[in-house]
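Note that one protein chain of the assembly has been removed; the remaining protein chains are unaltered in position.
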Amino acid sequence: MIRVGIIGATGYAGAELVRLLAGHPDICLTVLTSRQYAGVKFDKVYPSMAGMLDLTCEVLDIEKVCKKADLFFLALPHKIPMELAPQFIAKGKRIIDLSADFRFSDVKRYESCYQPHSAQGLLKSSVYGLCEVYFNQIRNANLIGNPGCYPTSVLLPLIPLLKSKLVHPNSLIADSKSGVSGAGRSLSLTAHFCEVNESFKAYKVASHRHAPEMEEVLSRESGADIHITFVPHLVPMTRGMLTTIYTDLARDVRTEDIRDCIGSFYSGCPFVRIVPENRMPNTLNVRGSNFCDIGCKIDRANKRLIVISAIDNLVKGAAGQAVQNMNVMLGMDETKGLMNIPMPL
Amino acid sequence: MIRVGIIGATGYAGAELVRLLAGHPDICLTVLTSRQYAGVKFDKVYPSMAGMLDLTCEVLDIEKVCKKADLFFLALPHKIPMELAPQFIAKGKRIIDLSADFRFSDVKRYESCYQPHSAQGLLKSSVYGLCEVYFNQIRNANLIGNPGCYPTSVLLPLIPLLKSKLVHPNSLIADSKSGVSGAGRSLSLTAHFCEVNESFKAYKVASHRHAPEMEEVLSRESGADIHITFVPHLVPMTRGMLTTIYTDLARDVRTEDIRDCIGSFYSGCPFVRIVPENRMPNTLNVRGSNFCDIGCKIDRANKRLIVISAIDNLVKGAAGQAVQNMNVMLGMDETKGLMNIPMPL
Amino acid sequence: MIRVGIIGATGYAGAELVRLLAGHPDICLTVLTSRQYAGVKFDKVYPSMAGMLDLTCEVLDIEKVCKKADLFFLALPHKIPMELAPQFIAKGKRIIDLSADFRFSDVKRYESCYQPHSAQGLLKSSVYGLCEVYFNQIRNANLIGNPGCYPTSVLLPLIPLLKSKLVHPNSLIADSKSGVSGAGRSLSLTAHFCEVNESFKAYKVASHRHAPEMEEVLSRESGADIHITFVPHLVPMTRGMLTTIYTDLARDVRTEDIRDCIGSFYSGCPFVRIVPENRMPNTLNVRGSNFCDIGCKIDRANKRLIVISAIDNLVKGAAGQAVQNMNVMLGMDETKGLMNIPMPL
Partner (left out) sequence: MIRVGIIGATGYAGAELVRLLAGHPDICLTVLTSRQYAGVKFDKVYPSMAGMLDLTCEVLDIEKVCKKADLFFLALPHKIPMELAPQFIAKGKRIIDLSADFRFSDVKRYESCYQPHSAQGLLKSSVYGLCEVYFNQIRNANLIGNPGCYPTSVLLPLIPLLKSKLVHPNSLIADSKSGVSGAGRSLSLTAHFCEVNESFKAYKVASHRHAPEMEEVLSRESGADIHITFVPHLVPMTRGMLTTIYTDLARDVRTEDIRDCIGSFYSGCPFVRIVPENRMPNTLNVRGSNFCDIGCKIDRANKRLIVISAIDNLVKGAAGQAVQNMNVMLGMDETKGLMNIPMPL
């Protein structure tokens, strides 16, 4: 049985990885690291797991953890993974990195919005972990750059539409709304209860670092040089992300054609659900699951298409997609450990 | 002192009118009607007001209430106001209607999204109560169609930009997010706590009745035939509305020019606040107040403008704007009764 | 494989049963009934389950459903189960009833707070489904009265303390706080978003029907005639229940003794967790799981004991406990289908 470790297990994405991997039938979770909680039992940090998990957080000692696991998830702030990944790779370990460090092919694009990249050599072999699109590359990869939450919600609906030339590539607008867990467990006024509760706001308007990530992938897939207008917003709820995409139709098509285009592109993809025609995605319906729900509507008077996607930012937007990547890398069924039925409310 | 009545006082907009009018220094609130709570003291329906207000709800008897008040607010579902308003007008009363019944000049537009209009004769003299734009007409009006909440949040930022031809009139997209109080006090699964809490969704995508209302006003003000793409969303919070507008720039301008355009158009308008350059509106900052906060940002790569507005849907989006209209109609300072300092959180 | 049906599958407890039973490895869910959604696929009512479940709601036809399943959960308002249960029992089916109809031994007590009981003959053989206490009776039962949510949170901590005579039986106070899902999916102003959100209140103070249920069980287990002071409150959250119990100590003991008493009583009970000494239960830690977390503290100056329990009202307080009962009745491991690791947040 494959032994798996999580580097940075006590942040929100890390804890969600623990949840999914501890319940995974075909792997064995053996390593949890945490700087802040080294030496502390994981279920003291997250008491919900008491009685279900018997693992203690340890400091990261690469020699040591490499003896205990074969594949590692890095759930750390960007910049640290590009220092750690080469060391793990050198020891023959496979890596799924949840930060932005290995999501870009174009190092300049990365450096323009993050910082200088110290492991550029690995960028060539790293694979962007959007399983529905890069399945074959992921199977053989040793290093995955797990997609950002916003990019996941934007790319899944847009890639089929751009590839089939149903929409104008220079007319892309994504208005995203995210639950607060996306901001992580680090303290900040932005995530302080009384500042978020009963409030709604946009932030990093047309300046969020996830936009270049989207643009690189969209450009590669469409063959055009894509610029997207991207505005994220913060919703007073813990989990969930909804993205409303606006784009001009390139041809006179029916809603049905749009649904068919996306649906057939993702036929065989267990985690993409096209919602029925008279409905629209709701984050509540994907809470706790790895699904991406997609719905669409044509605004006929403006020849404009509206596509809406919903994901759980911590699952399909982070930990769930990472586990899906692991499943693919290990040649297992993509859905392993990811099909627990979510709470209806 | 002017005596004022509220027809339909126990819905959420009605109750908010009670709050504002009971605290208004220069009018006297004398009539509250409610079908459901006739005979019940208002502070039994809304116990927060116990000890601050001594009024009892009564059934609507037009003869009777007209003896007790000079000006009436109608806070009722559409269709009823167009039956009542003519009777009040005939008795020389002034009316501020919070429904859609008197918001349209073009009866066909109204009928295409509501139902046949039974008081078309009044549409000519009724005035659209967007005080910042129709101040002079409102001063002399006997019948006001108080703007919808979504239209208020869309029209205030867009009118100056369209009038000054800074943006392309055929490129308008409004992505709006509203608190749940907009759905009113009537029971529905949509507003049932467990269905809304921890959820986020779009609804009536490109098919909400507030879009034709926006289009009539935008067309009139711009001189063009405007179609807007409008998608409303529901936020798990009680109050607040944020609208993110996307539009193509018609000229190569700076953010500063956009801010100046809107700012100078509303100079002298006490309720429009242009937020400082490095900030964006947040619904928490307008909670309980009649302000409309506006911010903007240019997405240079796409020559696209993003304008964001925030209002309290029950205040500037309903009851507060109605009181502002009353102030203007009565020749009082526009801000009377509307300048209580809101709670900081 | 045992075939299982849910009568009343679209309320909140019913839907939670669907979640747990559809994920149960050793039973087969074959019947879902719903008056309101007859003929509708279950995943149209709860779209979160799309792609995970292929069952359609049907009207209840006892002949028909009895051909398709061997054991039934009744998730219906009280009074209906006492009419249905005899029919199912007559056909040799086993029943787990989530209403109050079969929780009482003393029919007068039931009738004093509900209504006349039409199936009194069944009360003798029905078993109160508190697995941690009535395990052996449940194993052989054909009819289970699944405990109420509040009683579960009160009985689990109190029974060991009363049995060991550590506390005065005439000094029992339970101050409970419940999430809104306890009010169910039926529309009411009480569960209307804007009336509950950002609010906190007590209801049915010292007059809730769960108190007599607690009193019957506590009296039986302690041998005394117990009266408990019980005050439930409503918390603006979807799931979770926390009960704070106050009682006078009968002897001069240490906190450790209290913890030992409860802990040893429930040794071997997988769903009762005594929280570590320096902690207290939090509903977030049991959200989505079947655990009951218990903590305690002695108020030395008053010789008073404070015991706090937390459960998920829909799981250990309803559907999860019902599935636990089924597991026991069927001779399976008590935890089957109930050990999915819950979300950390």
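The letters A, B and C name the chains in turn, as written, and every chain counts its residues from 1.
We take it that a residue touches a chain if its C-beta (ideal position, glycine included) is under 8 Å from a C-beta of that chain, and two chains touch if they have at least 3 such contacts.
Because the structure is a prediction, the values reported are computed rather than measured.
In the complete complex, the hidden chain is touched by one of C:55, C:224, C:269 or C:306, namely C:306.
Across B:27, B:173 or B:275, the single residue that touches the chain missing here is B:275. When the missing chain is restored to the complex, the residue among B:44, B:68, B:91 or B:300 that touches it is B:44. Within the entire complex, the positions of chain B that touch the omitted partner chain are 12, 15-16, 18-19, 22-23, 44, 46-53, 181, 198, 238-239, 270, 273, 275-276, 279, 282, 284-289, 291, 293, 339-345.
Where chain A meets the missing chain, the touching residues are 12, 180-181, 183, 185, 187-189, 191-194, 196-198, 236-238.
Interface residues of chain C facing the missing partner chain: 170, 173, 175, 177, 179, 194-195, 197-203, 205-207, 227-229, 231, 233, 235-240, 242, 244, 246, 280-284, 287, 297-299, 301-302, 304, 306, 308, 310, 345.
Following the convention adopted for this analysis, only the chains that are shown with their structure count from here on.
In terms of their C-alpha centroids, the spacing between chain A and chain B amounts to 39 Å. The distance from the centre of chain A to the centre of chain C, with each centre set as the mean of the Cα atoms, comes to 37 Å. The multi-chain contact residues of chain C, meaning those touching 2 or more other chains, are 12, 181, 198, 238.
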